[in-house]
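A single protein chain has been omitted from the complex, and every remaining protein chain is retained in its original position.
Labels run A, B and C following the written order; every chain starts at residue 1.
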Amino acid sequence: MSENIQIQARKRSQFIEVWRRLCRNRLAVLGMILLVVIVLVAIFADVIAPYPYDFQDYSSVFLGPCLQHPFGTDNFGRDIFSRVVYGTRISLRIAFISLAGSALVGCIVGAIAGFFGGIIDAIIMRFCDIMMAIPRMVMAISIATTLGPGLTNAMIAIAISSVPNFARVVRASTLTVKDQEYVEAAQSIGCSTARIIRKYIFPNILAPIIVQATLGVGTAIILAASLSFLGLGDPLVPEWGAMVSAARSYIRDYPHMIAFPGLAIMLSVLSLNLFGDGLRDALDPKLKK
Amino acid sequence: MEELIQVKNLKKYFDTPRGKLHAVDDLSFTISHGQTLGVVGESGCGKSTLGRVIIRLLDPTDGTVLFEGKDITRSKDIKSLRRNLQMIFQDPYSSLNPRMSVSEIISEPLIVHHLCRGSAEIEARTRQLMDTVGLASRFINAYPHEMDGGRRQRIGIARALALNPKFIVCDEPVSALDVSIQAQILNLMQDLQESMGFTYMFITHNLSVVKHISTDIMVMYLGMMVEKCPADELFERTLHPYSKALLAAIPEPTLKKDRQAKLLRGEIVSPIEPKPGCRFAARCEFAGPACFERTPDLEEVLPGHYVACHRVNEINQL
Amino acid sequence: MSKFIIKRILVMIPVLLGVTFVIFTMMYFTDGNPAQLILGDMATEEQIHELEEEMGLNDPFFTRYLNYLSDLLHGDLGTSYVTGQPVAKEIMDRLPVTVRISFCCMIFAVAVGIPAGILSAVKQYSILDNLSMVLALVGISLPNFWLALMLVLVFSVGLGLLPPSGLYGFKYYILPVVSISASAVATITRMTRSSMLEVIRADYIRTARAKGQSENVVIFRHALLNALIPIITVVGLQFATTLSGTVVNEQIFAIPGLGKLMVDAIKARNYPVVQGGVFVLAFIFSILNLVIDLIYAFVDPRIRSQYVRKKNKRQAETDNRKEVPA
Partner (left out) sequence: MSVKNPDMRPELLQVKDLVIQYETSDGIVKAVNGVNFSLREGETLGLVGETGAGKTTTALGIMRLVPDPPGRIVSGQVFFEGKDLLKENKVQMRAHRGKDISMIFQDPMTSLNPVLTVGDQIAEVVRIHEKLSRADAIKRAAEMLQIVGIPAERMNEYPHQFSGGMKQRVVIAIALACSPKLIIADEPTTALDVTIQAQVLDLIHNIQQKYQTGMLMITHDLGVVAEICSKVAIMYAGYIVEYGSIEDIFEDPRHPYTKGLFGALPNLKKKVHRLSPIDGMMPDPANLPQGCPFEPRCPHRTESCTQKVPEGIEVTPGHMVRCICCAQGGGK
């Protein structure tokens, strides 16, 4: 039999298998490359940006894209390319931090609801129903209004409004996994509840959590941009949404001021969506055969 | 012979939106050391629930289970019970955690119960267990999804053996397997019983399998025991009308043109808030008025042969 | 069926009550003193204290919540800080426009998304499928305010085909509806496709083909009807996106709707209007969810019978007992 030789060498074969399936998906690879580039741009913003984001040069306002200013300049003569590059850092930070917060809370709450069921589940789920009765963006807007403008507050608003989504996904997967026979088998050999959650439930609901998180980062970027666009962010930093908002009055004459920050939003969200879709397919057990 | 398991008036009810479901209703029986009790019945008769209640994977609604004379139904220390009471599960596909390798699955009970000192000892014991159940050691780092049903079921058996239990509940361990693989697993289980002196409770819907492996057989219908006797006796002298119908319904792989099967009417329903009376009465061709009024008690009709039927004597001309 | 509707409405009430609580809590913690905001910077300490007392701002939390609730039941959403008008009136004046736009958006999203999704699924891996999937991906990746501005740039500023703002006729609806519903269209397309693909693989589709049924009937009668069940859920959820979209995009197109009212209020820190708007949107969304649930029950007999046909089910079980083999 030929299988014996292969199996011995594959201790972490599942990781590799998912990776291989992911790499076979061209769109996912494209998303992955884009994402890596965007993350690198965020990390090395100081190196890449030719100018500081707040450097004003009144001798060169409203310049269209040219060699010196690849994306042109704005009404204060600031280099839009540099601002977009620095904006990557801001957007990714808001998105990742808010997402990490909501994922953490959502996972814990959702897992508790799913695993223990009963009255705890009922309370948590009713609370999610209430949160979800308010459209997410509207929720974020009203939380941000409550807390007052500012990027930290926007971050909190996004995080809170994303919790119910996460909790629901995690709860649903926990419920499915909990009914599997291997959880019962773990009970039958005397595993503690903590061990069952850690070694049996968690690894098996990881896949949908990762997918939800990837797609969630994209949504968070859009939410952050929208809040900034509505003036609930910080007008002083080069947030993409705020840049678009500030450029609105110049739409007729200087559309490049709107186009480039918007493209940046679109590309980063697109890369996350491409990657998330690919990940979902790669992790789908139904396609394993 | 010493009795390992004594079940007394065991009940397990589930709450459903439409009332209480009597999954296990007032069962009493014993299993002796080194024996195999086969539990037969159709889906929904409560046989799997019974197995789970006995080893305390589910808590009984009422009644007691004695293990080696000690009441385990109220025991708080479930973890130490697990050392002696183990289970082999039905579906070799869903009973193994897909995120754990074979060695992790088999060594899990050893780790949880701190049975080994150091990783070297754990690995040695794991390899020994794999050898016992006939799994080549090259699979030690494989994942369940890389293996076929028969091998997966061997992993499940090794996991149950790891704690050296005295009593193992086998919940349809071969019904998900193909015939040729099924025979391999049945032989393995028999060999293990002979060499290690396990006591089995073998739950299945397959009468030929249960006859092959059991010393005693219990037939269940809608949460109740309808007949219990030594295995051969059941096939030579079937007394309860339901057992008869069950036996007659099995298609046998032999050519005989004279088959006069008495087909059972209707289908099994779930025992939600059952009315008094024999639960089989609605489908029974012999049912009389008494059968709809009073639940029949289990009686020793012949030596060692228990039947719950009002009309057992008339039907069988005893 | 009426029993089901009543039951569903009864479930809605605690949720709405929860919504009021959440909104009130947010209002309670909003920074800035309402009395100060109403009276402006020129007010004296005393005047502020007086107004605080008058508005009941010094009452304990729950007293204030109960007052808020009873006001709400009387249709009183508070008073606008800016105009001094009742918030309820301001919102009701603006609401019809927003509702009209949202409905156009949803109709557009369903009318485009479902056929596109079906086509994609039926012609899986074709150029058409790939194209619509890429478009859908872009659609869910676009911030709709940016899409709105880009559409204005191209169709109004550039080509001069469509009006960039206002709401005076059919032409005026096109850009707002397209920009707001883009992500809904994309999401519905994606969901329809994946749902159809899943259903097409089901055993009962094979049964239908084994009957000799033509492919069109298999797709539209057997597959679509089943695929619709998850699609309906998604359509319901997309109402939320659409409502949010109107909030952001109305101001871009200078549409005098609820969204613009709210955004203006955010800028003016006119909190009663913001929170009132949030409540009204949540209320509308809850009612839409109710409608979605009803459609759901209409399409899926399994859900319908859970509520309506309990009696028949018991009947069926006794039939099973009686039935005799042929």
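Definition applied: contacts are C-beta pairs under 8 Å (C-beta built on N, C-alpha and C of every residue); 3 or more make two chains touch, one makes a residue touch a chain.
It should be emphasised that the depicted structure is a prediction, and the values quoted were computed from it without experimental measurement.
Peer 1: Just one of C:70, C:83, C:126 or C:207 touches the chain that is missing; which is it?
Peer 2: Per the contact definition at the top, the residue touching the missing chain is C:207.
Peer 1: Thinking of the whole complex, not just what is shown, which of B:20, B:99 or B:212 touches the missing chain?
Peer 2: Spelled out, the listed residue whose C-beta touches the missing chain is B:212.
Peer 1: I'm checking contacts with the chain that's been left out. Which of C:161, C:225 or C:291 qualifies?
Peer 2: Touches the omitted chain: C:225.
Peer 1: Taking the full complex into account, find the residue in B:7, B:268 or B:291 that is in contact with the omitted chain.
Peer 2: Checking each option in B:7, B:268 or B:291, the one touching the absent chain turns out to be B:268.
Peer 1: What residue numbers in subunit C mark contact with the hidden partner chain?
Peer 2: Subunit C touches the chain not shown through residues 201-204, 206-214, 221-222, 225-226, 299-302, 305, 312-313, 316, 319-320, 323-326.
Peer 1: Contact with the hidden chain only, please: which subunit B residues?
Peer 2: 42-43, 148, 150, 178-184, 186-187, 190, 205, 207-209, 211-213, 232, 235, 245-257, 259, 261, 263-264, 267-268
Basically, only the chains that are shown with their structure count from here on.
Peer 1: Hey, which chain ends up farthest from subunit B, C-alpha centres compared?
Peer 2: Here the answer is chain C, farthest from subunit B.
Peer 1: Distance from the CA centroid of subunit A to that of subunit C, rounded to the nearest Å?
Peer 2: About 22 Å separates the centre of subunit A from that of subunit C.
Peer 1: Can you list the residues on subunit A that touch subunit B in the complex?
Peer 2: Per the stated touch rule, the residues are 3-4, 7-8, 10-11, 13-14, 180-182, 184-192, 195, 199-200, 203-204, 285, 288.
Peer 1: Along subunit C, where are the residues that touch subunit A in the complex?
Peer 2: It is residues 14-16, 18-19, 21-23, 26-27, 29-32, 137-138, 140-143, 145-146, 149-150, 152-153, 157, 239-241, 243-245, 247-248, 252, 262-263, 266-267, 271, 274-275, 278, 281-282, 285-286, 289 of subunit C that touch subunit A.
Peer 1: Touching residues of subunit B toward subunit A in the complex: what are they?
Peer 2: Result: residues 52, 55, 57, 78-79, 82-83, 86-87, 89-91, 94-101, 108-109, 112-113, 136, 138-139, 141-143, 145-146, 156, 159-160, 162-163 of subunit B touch subunit A.
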